[in-house]
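The complex appears here minus one protein chain, its other protein chains still in place.
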Amino acid sequence: MKKHGSEIAMEEDKPKITRLTDGAGSDIEVAGQWRLIWLKFRQNRVALFAGWVIFFFYGVALFCEFLAPTLPTVAQPRLTYAPPQEIGLFIEDETGQRRFQLHVNGYAMTVDPESLRRSFTSDPANIIPIGFFVRGEAYDMWGLIPMDRHLIGPLDPSDQMNLLGTDKLGRDMLTRLIYGARVSMSIGLIGVISSLIIGTVLGALSGYFGGWVDLAVQRLIEIISAMPTIPLWLGFAAAIPLTWSPLQVYFIITLIVSLLAWTSLAREVRGRFLSLRREDFVTAAKLDGSSTGRVIFRHILPSLTSHILAVTTLAIPTMIVAETALSFLGIGLKPPVVSWGVLLQDAQNIRTISSAPWLLIWPSLAVISVVLAFNFLGDGLRDAADPYDS
Amino acid sequence: MTDTYIHPIKDTDATPVLTVKNLSVDFHLRTHILHAVRKVSFALHKGKTMALVGESGSGKSVTTRAIMRLLDKEARQTSGEITLHGDDGDIRITDLDPKGKAIRQIRGRRIALIFQEPMSSLSPVHTIGSQIGEALRLHRGLSKREAMDETVKLLEQVEIKDPAAMAKRYTFEFSGGMRQRAMIAMALACDPDVLIADEPTTALDVTTQAEVMDLLKRLQEHRGMALLLITHDLGLVAEVADEVAVMRFGRLVERGPIDDIFHNPQTAYAKKLLASTMRLERPSELRDRRDRTSDPAVLSVRGLCKSFGVTNWRGQEIHAVRAVKDASFDLYPGESLGIVGESGSGKTTLGRMILRVIEPTAGEIGYRETDGRVSDVAAMDKPELAKFHRDVRLIFQDPFASLNPRMTIKQIIAEPLVVNGVMQGVELEARVGELLELVGMDRGAMERYPHAFSGGQRQRFSIARSLALNPRIIIADEATSALDVSIRAQILDLLIELQKKLNLSFLFIAHDISVVRYFCDRVLVMHHGRIVEQGDAETVCTAPKEPYTKALLSAVPNPDPRDKRMVHRTKFVAEEV
Partner (left out) sequence: MLSYIIQRLFLMIPTMIGISIISFAIIQLPPGDYLTSVLAAMADSDVNFSDEQIAKMRANYGLDEPMIMQYVKWIWGIVSRGDFGYSFEWNRPVSELIWERMGSTLSISLLSLLFVWAVSLPIGIYSAVNRHSLGDHIATFFGFLGLAIPNFILALTLMYVSFKYFGQSVGGLYSPEFAEQPMSWAKFVDLLKHVWVPVVVIGTAGTAALIRILRANLTDELNKPYVLTARAKGLPEHTAILRYPVRVALNPFVSAIGWVLPQLISGITITAIVLNLPTAGPLLLRSLIAQDMYLAGSFILLMGMLTLIGMLLSDILLALLDPRIRFH
């Protein structure tokens, strides 16, 4: 637009600049909000990587039946607290030749004569060949399609492969961890959607109308945020009747978690609404004759969505941690449901942890990496959410 | 590229206090290097004032930061030397470590700095006295008590009443002018050789500006300081400067004694800058100056009042601030009526009340419809008001805030047409194109977003939006004050042309008297919510009757060094505050 004639043209018509990188080009001028946000977000490598991590975890949650080597309920009574196995790449056959074959070593069991506790060590003589897309336990993909192929598993279905060890009933940790992803990750998502709805509606009402509506919502937010969350979650969760089905418990836990988490969303939405309501372009829209609905949905909400997205992303890890904590304490989800919190429930006392540390390590790592990834992603989104401030 | 044009300096007896030679500063940003200052040279002399003039982004402020060695992390000084001359020899400032002791001995003691925004340049959580006293204790080694006594003396010198009590107050308890006085007191605490004032009065009203500049001038003369005044306001320069340096995009374009620059500018840019300033010193020639007051008024406001209640925490009203008191005036078809006043005079509230963006407390707003019927805007219901809003449109001050950044130019301009269901599709696009051409923009702008355009161009879109529904009245609220002076005249000319073409009436709200004189037929002067004077613009601006108007006008700097108006201004003593 520099060629426009009515702006003064002089010897120099702009400050002198030396470009260090190739400029993004003139398409910036016709780039809408989401493209600008993406261009800004893209520069944040950590957030981008975190995005991929989250994508990966949701992928695992979606295809857990196929990805897991077996079923989470399959117990191996002879293999309780068996340690993780390592994957070997080459085996030597009788002639002493090395050839490529993925495998794990079977277990050798010793029994402590005094405590009668069994312990397992790796037995190099017992080679269990493993492979991809093997037949194993039959399952219904998404509860619909009967299948029996698993991404990875022992070639002979009667062999044991426990890459991350087993729990107190000899169930495969890797399988349970993968199934746990489905429950834990989805609780975060469903929880955040319900708190998003509550938060946005109340926040927008309170921000747009102000007055006593605002006052009432503000008090409510204040009360809820003054309460320490865990005791309150405990209080609500303890009231869930023991007779309820796992699915009912799942939904009520989601609801409890989101009931307390909407406040930060509502605050954000309200604050943005309040400041946007006073923006000149909103006044201009009103004077243009736009109805209240049009002002909100066409002029204010588009400026909010990116911020809401960022805050939402930052709220998901809170939900995941909440579920994990409640289940860990034994008043959230309960077996036979498999979630990361339920898995951690087995790692409650120091004796179990010290003899089978994998019960603590793997679910914890899963929780921490997901929470970390969501935080990095949310932070990146928040920084990119307003591409218009200088 | 041309070098600086330097006018010869006639009186060579002045001793230089500070010389800047070949200064260049680069800013290393993520994607590019901005050459913010390029080969700038000048000297400051004892007891003299040098004005560094330029529009926004010209590198004026960066130059001052370089002198203090207070550049940001991203900034690199790539060439040049700055020397401070004194009785005990010269100091090459550019050789000093920016965090070292030597430069700290100079900062505040030999070179002092005053900024534009006195609110944010003083700490909000320390008392004024402690902030001034700090410099005294630091450089003059005074004890806490001595520093306090000295601070009170300084505050007295900058003409703050009851200095002992005021020293114990916080920044937010001071008015804008008082804060700037306190800032001056702090800068002068250690009797510096050089005072750098970076836009010291830009945030202040004209009358306050006149007082602060007057004080600064007197203190400078009394102490024999060199003053480096950074400003974009050529009027102010003409009033106070001895020498002028014009900057543009980091380069010093032209430099010389004040009279030469104003009456014999050599470079194209200096000429252009002066021309656009001088152009606003008289009524526009484009205007068709006809008396329209005999026609029936399109808008007649009678006894309009607004009071904002101030409530305590229990919701009880303590007292009411009366923002507008009993305003009555008429707006005639095809005329431009200016509303002039300083901040807090109620002019913006008055404008918003006419549109009922702010609800009036009392009074009538008579609007004469095209069929001659007169209806009271203050009593309109929603549908009537919506119809009224199609005829009476608003242009905002800040073109960056008034256009939704998330909508294309086409969507923005078409919005009033769409929501009022006037047209759609191809017809709509044609109309938007037509409007864009009307405001002197290319049709190609349609699909772009506001961020692709400069302030002046954005203001044109804002005008196009206001014209979309064929309005009869446009309320322009400080529509040109956010723009650089060269753009300002262009936008005003555009508005005059549109007025002639479309027979519009303008209600032009402004604090800048020269703009009103250039643009308006008649003018209202507001003070403390009351209309104190109204009449023909030229008459009010040249021969005001009311004492307040006289004081206001005499405080406006005159961009002619041969006729210093502000220095000989008349003061106005308010009967009520």
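Going by the order they are written in, the chains are A and B; count residues from 1 in each one.
We take it that a residue touches a chain if its C-beta (ideal position, glycine included) is under 8 Å from a C-beta of that chain, and two chains touch if they have at least 3 such contacts.
Since we're looking at a predicted model, the values are computed, not measured.
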Residue among A:S119, A:S291 or A:S364 that touches the chain left out of view: A:S364
Residue, one of B:E117, B:E159 or B:D259, that touches the chain absent here: B:E117
Options A:S225, A:Q248, A:S275 or A:T292, residue touching the unrepresented chain: A:S225
Sites on chain B contacted by the missing partner chain, in the whole complex: 68, 70, 99, 104-109, 112-113, 115, 117, 120-126, 131, 134-135, 138-139, 170, 172-173, 183, 186, 313
Chain A residues that touch the omitted chain in the full complex: 219-220, 222-223, 225-232, 234-236, 238-239, 241, 317, 321, 324-325, 328-331, 344, 347-348, 350, 353-354, 357, 360, 364, 367-368, 371-372, 375-376
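Just so we're on the same page, only the chains that are shown with their structure count from here on.
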Intercentroid distance (Cα basis), chain B paired with chain A, Å: 51
Chain B residues within the chain A interface of the complex: 1-2, 30-36, 38, 57, 248-251, 268-269, 272, 355, 357, 386, 389-390, 393-394, 396-398, 401-406, 408, 415-416, 419-420, 440-442, 445, 447-449, 451-454, 456-457, 465, 486-487, 490
Sites on chain A touched by chain B in the complex: 1, 4, 6-8, 10-12, 14-21, 23, 28-33, 36, 279-281, 283-291, 294, 299, 302-303, 388
